[in-house]
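Only one protein chain is missing from this complex, and each of the others stays in its spot.
Read from first to last, the chains carry the letters A, B and C; within each, the first residue is number 1.
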């Protein structure tokens, strides 16, 4: 399995801070999620980190077993 | 008597932090001082305060008994 | 000395800043900023979440950048996570340098970048429940000053 991590308001949308998923291409993984969550994750302001490293081209992500993929919405000001 | 107060390096030139003088017009009082001190006090960067108030036209100062006239060289930076 | 901490418990900024200052004999100036949870607008609590693999490394990189840019003798960055009550400190930044301008500017720089670049997500609790705090345009503007 691989792990998706949801930060900030995305955790509310997901109903949890993380979710285990089958490995595979990110595009396929997203289709297994509730549509509202998948749409929220695809917001262009959401940054993505694979195993603690920010990813610039998320389209190319292939999740391997044990990978951790974090979805990072814009950080809070103030 | 009136009191002249010398701050900063002017105290070194005067050999003391203050000096009692006979009241009278400032121009006359200055003539009673050692010439090197009078010249140092007349430096245009030296500000003058009469009884704790800065004076903008020192030429007009008339020292009364009990007056305190302070000579304030430029303050130190740093 | 570069000292960067992420704390999940309340802390005493004065104590940390005092020890930090003492650790730099010969400093000319030290500037310390402490941010606290404001209780205004009926806020009862503030929660900061973070993402461990990014947040602390990001703070360390920021500290390093400030230390080089402002030629600091030392920099302290302490940030809370978790639930905080009004009046509790959230952040403490302290910069020690030979000269005052470097110390003040470094503290200013770190605060501007912490606010907009750091991986923290905040939500606040008012009577009805928790609300996420959105990014603010003027934080980006603050960062653009540098």
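Here, contacts are C-beta pairs under 8 Å (C-beta built on N, C-alpha and C of every residue); 3 or more make two chains touch, one makes a residue touch a chain.
Nothing here was measured: the structure is a model prediction, and the numbers come from that model.
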Chain not shown, its touching partners among those shown: B, C
Touch residues of chain C, complete complex, unshown partner: 14, 17-18, 21, 25-36, 38-40, 86-87, 98, 100-101, 103-104, 107-108, 111, 142
Chain B residues touching the omitted chain (full complex): 5, 7-9, 11-12, 49, 51-52, 54, 68, 70, 72-78
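One rule holds in what follows: only the chains that are shown with their structure count from here on.
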Pair of chains with maximal C-beta contact number: A-C
CA centroid of chain A to CA centroid of chain B, Å: 76
Chain A-chain C separation of Cα centroids, rounded to whole Å: 27
